[in-house]
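Before I ask anything, let me first share the structure, which is written out below as structure tokens.
Removed: one protein chain of the complex. Kept in place: all other protein chains.
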Amino acid sequence: MLFDALLGLLLLGLAWLLLSCRDLFKAIVLFVAFGLLMAIVWVRLDAPDVALAEVAIGAGLTGALLMSALAKLPVDNPPGRYSNEKTHWLLPLTLALMLLLVASGLGYALWSLPVIAPGLSGEVAANLEQSGVSNPVTAVLLNFRGYDTLLEIVVLLLALLGVWSLNSLDATPATAEKPANLVLDTLMRLLVPLLILVAAYLLWAGANSPGGAFQAGAVLAAAGVLLLLAGWRLPTALAGLPLRLALVAGPVAFITLAALTLLNARLLELPVEHAGMLILLLETFAMFSIGVTLAALFLGQRPQERGGSA
Amino acid sequence: MNSAILYALVGVGIFSLGLYALILHPHLLRKILAINVMGSGLFLVLIALAKRTGEPLPDLVPQAMVITGIVVAFSATALALALMVRVAKENHRAELSDDESQQP
Amino acid sequence: MDRLYLILTLFLLLNLAAGMWRVLRGPSAVDRMLASQLFGTTAVAILLLLAQLYEREALRDVALLFALLAAVTAVAFVRRLWQSHEHK
Partner (left out) sequence: MILHSETPWPALLILLPLAAAMLSFLFPRSAKFTGVVTAIIIALAVVGFGWHLQSEGVYRHAVGGWGAPLGIDLYGDGLTLLMLAVTALVGLAITLYSLDYFNTEQARWFWPLWLLLWAALNALFLSADIFNLYITLELMGMAAVALVALKGGRDALNGAMRYLLATLLGSLAYLFGVVLLYHGYGTVDIALLAERIDHQPVAWAALGLMGAGLLLKTALFPLHFWLPAAHASAPAPVSALLSALVVKASFYIFLRLWFALFAPLGGEVAWLLGLLGALAILWGSWQALRQTRLKLLVAYSTVAQLGYLFVAFPLAAVAGVVLWHGVIYLLISHALAKAAMFMAAGNLLRFGGHDRIVDLNRSVQQLPLSTAAFALAGVSIMGLPPSGGFIGKWLLLEAALQQGQWALAAVMIVGGLLAAAYIFKVLGYAFTPSTSREESIPIPATMAWAPLLLAFASILLGFLAPALFSLLDIGSPFERGAGS
């Protein structure tokens, strides 16, 4: 309990500091630290799957993305106003009071909830055997609520479409990386194979223990990010249709499976005897696409295609 | 007060802090950070309250929802950051220009 | 034994708070970044202790991912932000 209270206070303190400190770089570092602390909280709350996702996506890749974006902001930009200095001091005060009221109301609503509520844990346990996997979180993500997951990986692809469309309208060329040095080169040679190995492990482990396509995909993306930071770029021959195929492989596998299940008249109903195999197949495609998409999101610019048109 | 409700209340607090910053700070990067912080607070409420099963194992459906939520939040952040960089180039500062809007 | 682990995790948590202070004070971006790396290392230690305490193998995976992803953010910092930020 003491541990929890301390952790909770630290979280609140970090949130306040990262949102109120004047230096944006400091805010980003604090945000990454905040994500790491969240991961410890997830572990405390018996949610190791979420902890994995938080470390890989919530803190790791988001942190890298934030730093990359901060570096792209105009250099002559005067340091951002800390808060809207045109506004009177009364506005923040009123806002704070209003939010305090809302938060108290919400707190009261949560407080009034029954102390014991099983949620859907009973249903999950009862149907776990038919799901094809023994990690309940994977069962929910890929089978019980697989339709959500289908839409979710489409959201990820949509984000990339949006980012690419934004950058394709921008005339300025992509920023070239500085040449890699020996330290980075060695680190990359060590880390990239390790990351790929860990991704494969997480994917495989996801069926029975914490892990799964999203965490594995994020680790794969981390390997991609390292490569990109070291100055590696996708060969122009692969940057057109092959890259697009890699990006849509996960969604397309999902959509195809959904269409096939329609022949049996029920959307996304996996036959019990093949469910485990189908889920692993689906997750493999998904991991691959998620990895490529996340790395592409980090790069931002659409890679140069053969034939010149960016 | 058990740890489930404790963390849930912390989640509400984090959400509110994020909302305060989102409304008050004009810099777009800070607004994006604020939205992410709000999301984390929300996820904390979702998972903390799932501990109330009365058994050692928590309700796992919220955990799957939060993994979905983390991926969606990341997607939104990536899009928002790309948009921010473009807006900052147009406005010469990473804030929304307020000259074209006639309303308060 | 459990009590020992608990005391250790509490101690490490206090270490995190100390690290936060360094992130806040800086003064340079490198100081902040290094402090955040220390953050990651401490978190790894906490996770390993918790893994022992709860007897859950999976937490070691989380710790492993912590260590790996910390390297990625560090490289992102060095390559994208270090020079440009220090110049400001």
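So that you can tell them apart, the chains are marked A, B and C in the order they are listed, and the count of residues begins at 1 in each.
As a working rule, a contact is a pair of C-beta atoms (placed from the backbone, for glycine too) under 8 Å apart; a residue touches a chain by one contact, two chains touch by 3 or more.
Please read these numbers as outputs of a predicted model, since none were measured by experiment.
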Need the list of shown chains touched by the one chain that isn't shown. A, B
Of A:Ser165, A:Thr186, A:Asn208 or A:Thr236, the residue touching the omitted chain is A:Ser165
Just to verify: which one of A:Leu6, A:Ala117, A:Leu187 or A:Leu238 makes contact with the chain not shown? A:Ala117
From the list A:Leu100, A:Leu151 or A:Met277, which touches the chain that is not on show? A:Leu151
Taking the full complex into account, find the residue in A:Leu9, A:Ala96, A:Leu262 or A:Leu281 that is in contact with the omitted chain. A:Leu262
Name every residue on subunit B in touch with the hidden partner chain. 15, 19, 22, 28, 31, 35, 38-39, 42, 45-46, 49-50, 52, 62, 65, 68-69, 72, 75-76, 79-80, 83-84, 86-87, 90-91, 96-97, 100-103
By the contact definition given up top, give the residues of subunit A that touch the hidden chain. 105-106, 108-110, 112-113, 117-120, 123-124, 127, 143-148, 151-152, 154-155, 158-159, 161-162, 164-166, 168-169, 241, 244-245, 247-248, 251-252, 255, 258-259, 262, 265-270
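Assume only the chains that are shown with their structure count from here on.
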Note: subunit C sits from subunit A at a C-alpha centroid distance in Å of 19
Find the geometric centre of each of subunit B and subunit C from their Cα atoms only, then give the gap between the two centres in Å, rounded to an integer. 22
Just curious, how far off is subunit B from subunit A if you go by their C-alpha centres, in Å? 13
Two or more other chains are touched by the subunit C residues none
Where subunit A touches two or more other chains at once, the residues are 44, 61, 70
Which positions of subunit C touch subunit A when the two form their complex? 6, 9-10, 13-14, 16-17, 19-20, 23-24, 26, 29, 32-33, 35-36, 39-40, 43, 46-47, 50, 56-59, 61-62, 64-66, 68-73, 75-81, 84-85, 87-88
Subunit A partner, complex, touching residues on subunit B are 2-3, 5-10, 12-21, 23-27, 29-30, 33-34, 36-37, 40-41, 43-45, 47-55, 57-68, 70-79, 81-86, 88-89, 92-95
Can you list the residues on subunit A that touch subunit C in the complex? 2-3, 6-7, 10, 13-14, 17, 21, 23, 25-26, 29-30, 32-33, 36-37, 39-40, 43-44, 48, 51-52, 55-56, 59-61, 63-64, 67-68, 70-71, 75, 79, 177-178, 184, 187, 191, 194-195, 198, 202, 205, 209-211, 215, 219, 222, 225-226, 229
